[in-house]
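One structure, as structure tokens, below. Some questions next.
A single protein chain has been omitted from the complex, and every remaining protein chain is retained in its original position.
Chains here go by letter, A, B and C, matching the order in which they are written, and residues are numbered from 1 within each.
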Amino acid sequence: MLARGGVREVVSDRAWLRAMLAVEAALARAQAKVGLISASDAARVAEVCQEGNFDLVDLARNAAKHVNPVVPLVERLRSLTGPAAHFGATSQDILDTASMLIVYDALKVLRDDVTGAADAAGELARAYRDTPMAGRTLSQQAAPITFGLKAARWAAAIDGSADRLAALEPAVQLGGPAGTLTGFGDKAFELVEVFATELGLAAPPLPWHTDRTRIADLAGVLGLTAGTLGKIACDVILLSQSEVGEVSEAAPGGSSSMPHKQNPVAAISALACARQAPGLVATLLASMVQEHERAAGAWQAEWRPLRELLVATGSAASWVRASLTGLTVNTEALSTNLARLREVSEIDVGVAGDLVDRILSARGVR
Amino acid sequence: MLARGGVREVVSDRAWLRAMLAVEAALARAQAKVGLISASDAARVAEVCQEGNFDLVDLARNAAKHVNPVVPLVERLRSLTGPAAHFGATSQDILDTASMLIVYDALKVLRDDVTGAADAAGELARAYRDTPMAGRTLSQQAAPITFGLKAARWAAAIDGSADRLAALEPAVQLGGPAGTLTGFGDKAFELVEVFATELGLAAPPLPWHTDRTRIADLAGVLGLTAGTLGKIACDVILLSQSEVGEVSEAAPGGSSSMPHKQNPVAAISALACARQAPGLVATLLASMVQEHERAAGAWQAEWRPLRELLVATGSAASWVRASLTGLTVNTEALSTNLARLREVSEIDVGVAGDLVDRILSARGVR
Amino acid sequence: MLARGGVREVVSDRAWLRAMLAVEAALARAQAKVGLISASDAARVAEVCQEGNFDLVDLARNAAKHVNPVVPLVERLRSLTGPAAHFGATSQDILDTASMLIVYDALKVLRDDVTGAADAAGELARAYRDTPMAGRTLSQQAAPITFGLKAARWAAAIDGSADRLAALEPAVQLGGPAGTLTGFGDKAFELVEVFATELGLAAPPLPWHTDRTRIADLAGVLGLTAGTLGKIACDVILLSQSEVGEVSEAAPGGSSSMPHKQNPVAAISALACARQAPGLVATLLASMVQEHERAAGAWQAEWRPLRELLVATGSAASWVRASLTGLTVNTEALSTNLARLREVSEIDVGVAGDLVDRILSARGVR
Partner (left out) sequence: MLARGGVREVVSDRAWLRAMLAVEAALARAQAKVGLISASDAARVAEVCQEGNFDLVDLARNAAKHVNPVVPLVERLRSLTGPAAHFGATSQDILDTASMLIVYDALKVLRDDVTGAADAAGELARAYRDTPMAGRTLSQQAAPITFGLKAARWAAAIDGSADRLAALEPAVQLGGPAGTLTGFGDKAFELVEVFATELGLAAPPLPWHTDRTRIADLAGVLGLTAGTLGKIACDVILLSQSEVGEVSEAAPGGSSSMPHKQNPVAAISALACARQAPGLVATLLASMVQEHERAAGAWQAEWRPLRELLVATGSAASWVRASLTGLTVNTEALSTNLARLREVSEIDVGVAGDLVDRILSARGVR
């Protein structure tokens, strides 16, 4: 429930192993292309870098002895290929690049659900463009709005997250033991470019072993996305309250003790997932203080929260998409509730319709 | 590496299933004892509540439909036992009580490692009671201390955490749908007592569905313990620096690229684990704002951070124990480094020896 | 609005200056009592330690040069008293002890508001012991409860926080430059006791310069208290919604644009304050990792969040007290809303009345 959608698969232990092997293979291919190792050595490395040649449990056990899983992976790899593998790289080069591959894949899945959620919100905005309802501020009915405007705001907010997710550019890491690219001679810069091209990632201007700006960018955008999704989930829950009854989800949940209940389970789950994010972002930001050339503790502290944050945000997106898709809007309840308000103010929804049109048009919907 | 020690096993998905089944069985037994269901019904429930009768994957899949795993578990359970099972309980009764069983087990494992770490520190304090070294404040050498005093402080700090861990009292949850104990009639209070006794947990004065003081107590103490362990790990890392060289771990780690390195891997891992805690504690504290009788989102938001916090703190304890056990103290480096300081101040370590004795004596060591 | 109640005054810059001077004076008096300095020197120090002899702005300016305000304070103090002042102490001794005096005073104010809030909740529990209303779970009406039970839970939860606040024992800090109590000779332990007695604080078994367990205890309990207050504020806000209308505050707020609104301003403010806490607790817990004998950065990082956390929690308590005191319960709305539920279930509130009695009796109310 807290790991809905496709992100969980993408960040599994097995996916990490595959990503690390893809990185070692790409490094070897790139090094062959720039002439640092032979083509046959590179081919041998690439051939060996298959999941089936490595024992996940064994690697995990040995990872703990060296504070990272790359040391035993390279030992095993070199036992199969000789010294050509992992040439000139340091563990963090492999692990950071593998994590960027994982992030790349996770973002693809996440963006699909985010877009789906925005589309569902856009559809509601179109359908209820002119349906008036009570606007609510500080928990009280305030001036009237339209359901279309509420939904258009959801769509616009999600689109804002989607834009920021799309702008992230996962990059390779390659610096060698102390970030000086020692060992690659005058091929160093070319190697970084080719390595990045091999993996479909960006090439950074310099190694970022202890400059974690990229991780912080990612953390910030995921936290922002989770916050946006949480806001929408919160709205759905409040609108679903027994006493409000303005919306209901397509597949509400039951209770082990009260069969009459219609719990908005998708929104509740989304909110539970979204609430994970701020603490995880804080851990990642606090972990930016990485001393010297490679850090003793702060780097390793990133791994779990990064994974958890991807899963939590991905899961929130999947749930919000589920909540908004097929959301039933009870127009009768909208007008009944609004009737309370009408006593004190006329139904003037300002430029709500124009605002909806603006959003839909920005989304390419008419 | 970030999940060393026994806690990980104790909080596994399988352990959660066993805990939920133990709770359902205990509830039935308690209800039979106070006369709410028949002894044979209770026996049938207890008999059926075996891990083998339930499919974990299937439960997980159906859990998402109801925002909690108890609904499908009860469906399956009742298909095997009839309506006697889960009588009068709500999902949260089962899940909260199961989580307290998990916490109880996790605390046992954690306290063992915490005590082991304190013992190792105490041993160092005893061994180096009178060995002078440089005290360091604001990163600079300051007045001299002894290694014994440093280690005694570690022991005392860990003992402080151990005391707080020991004072935690996991309690059962039992309130029914809205916390009124409806359905148990005048047996309600007796039932809570017997239920608690069956499980070896405390009986709370009233249901705590949305009063999360107990979770916050636990979060606070785990956060405090992680902080204490992190401080010690940080000290070991700094004392292990190439330029300081005052301690080295029994099993330092190597590097994939630099075979000469002696990384203090246990302390580094401990610090990485300890750094997870503050963000997780914050999420748990933020989740205390649980509305009405049972919350839509904030309760469900507790599950992952509680599990992660137990694992991270347990892992930090296991790593600090490993780091301090067999820690080599380089007395030559202690005096060489102190020599810098001696130029500006005499070696007067005040009542360091008495402070060590006080701590060791409070720990029952002479 | 975010700093209601008396705590703000207690933690002001001026209060900090007074506390530091009280500590220097108490240290001198204690040192005279155990024979480390002369009675006349101590009298002179105590006489000089008056707020009027020190320029707050000047101290603040010079504090920045030394990373703490005690260095310039001692310079000024010694210019008035000669070297007897601040004998054998280090800056952190003075600042930590002063912070504990501040905490002591802040807790007194906070506990008064917390108790007042619990009393107001208890009064509501007594008054509405048997008034049925809809229980609500996962945002939906569930089984019925009584308003008395809801209020009794509030009272019990606040009492839980009050108990934990009352158990905190602020202690003096005294260790000298590296925590060895150098300079106090064989009077060291006696001095700590007398110093503590002079200030009405506890005497710790050993200096706690980098063992921040006491700060973490405080942070945890404040975070827990804020969470409890936030839960109650959230309940009041939800019960005040236009569509629910079951309670209204004694002094609801208006709007700059909509004069008809009745915003539950006290609850809203309380919730805004309570939401500050988790992040501040996290910062304090993260700051426990204080290296060596006195830390370069992590100790100094405590000052602002500690102050903010005291203010935020104190303000939340003051607002919740204001919200619950004179809260109007709209019994007609309680029954109208419950009527929806009655269609699907009978009004059986279980042992709600007994639960209320238990809580009131534990509070000494009949």
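Quick note on the criterion: a residue touches a chain if its C-beta (ideal position, glycine included) is under 8 Å from a C-beta of that chain, and two chains touch if they have at least 3 such contacts.
Bear in mind the structure is a predicted one, so any value in this text is a computation, not a measurement.
A.B. asks: Which of A:A3, A:I145, A:I268 or A:V329 sits in contact with the chain that's absent?
C.D. replies: For the chain that is not drawn, the touching residue is A:I145.
A.B. asks: Among A:R44, A:R153, A:R307 or A:R321, single out the residue that touches the unshown chain.
C.D. replies: A:R153
A.B. asks: Which of B:A134, B:L191, B:I232 or B:A322 touches the chain that is not shown?
C.D. replies: Considering all chains, including the one not shown, the answer is B:A134.
A.B. asks: Would you write out the residues of chain B that touch the absent chain, in ascending order?
C.D. replies: That gives, for chain B, the contact residues 134, 136-143, 237-238, 240-244, 253, 255, 257-258, 260-264, 268, 278-279, 282, 286, 337, 340-341, 344-345.
A.B. asks: Give me the chain A residues in contact with the hidden chain, please.
C.D. replies: Answer for chain A: residues 67, 90, 135-139, 142-145, 149, 152-153, 156-157, 160-161, 164, 176-184, 186, 188-189, 205-206, 210-213, 216-217, 219-221, 223-224, 226-228, 230-231, 234-235, 238, 271, 274-275, 277-279, 281-283, 285-286, 288-296, 348-352, 354-355, 358-359, 362 touch the chain left out.
A.B. asks: By the contact criterion defined above, which parts of chain C meet the unshown chain? Give residue numbers in ascending order.
C.D. replies: Against the missing chain, chain C presents residues 1-2, 4, 63-71, 74, 86, 88-91, 176-177, 233-234, 237, 251, 253-258, 263-265, 267-269, 271-273, 275-276, 278-283, 286-287, 296-301, 303-305, 308, 312.
In the analysis below, only the chains that are shown with their structure count from here on.
A.B. asks: List the centre-to-centre spacing of chain A and chain C in whole Å, with centres computed as mean CA coordinates.
C.D. replies: Each chain's C-alpha centroid was found; their separation is 37 Å.
A.B. asks: Scan chain C for residues touching two or more other chains and write them down.
C.D. replies: Expected reply: 136-139, 142-143, 238, 278-279, 282, 286.
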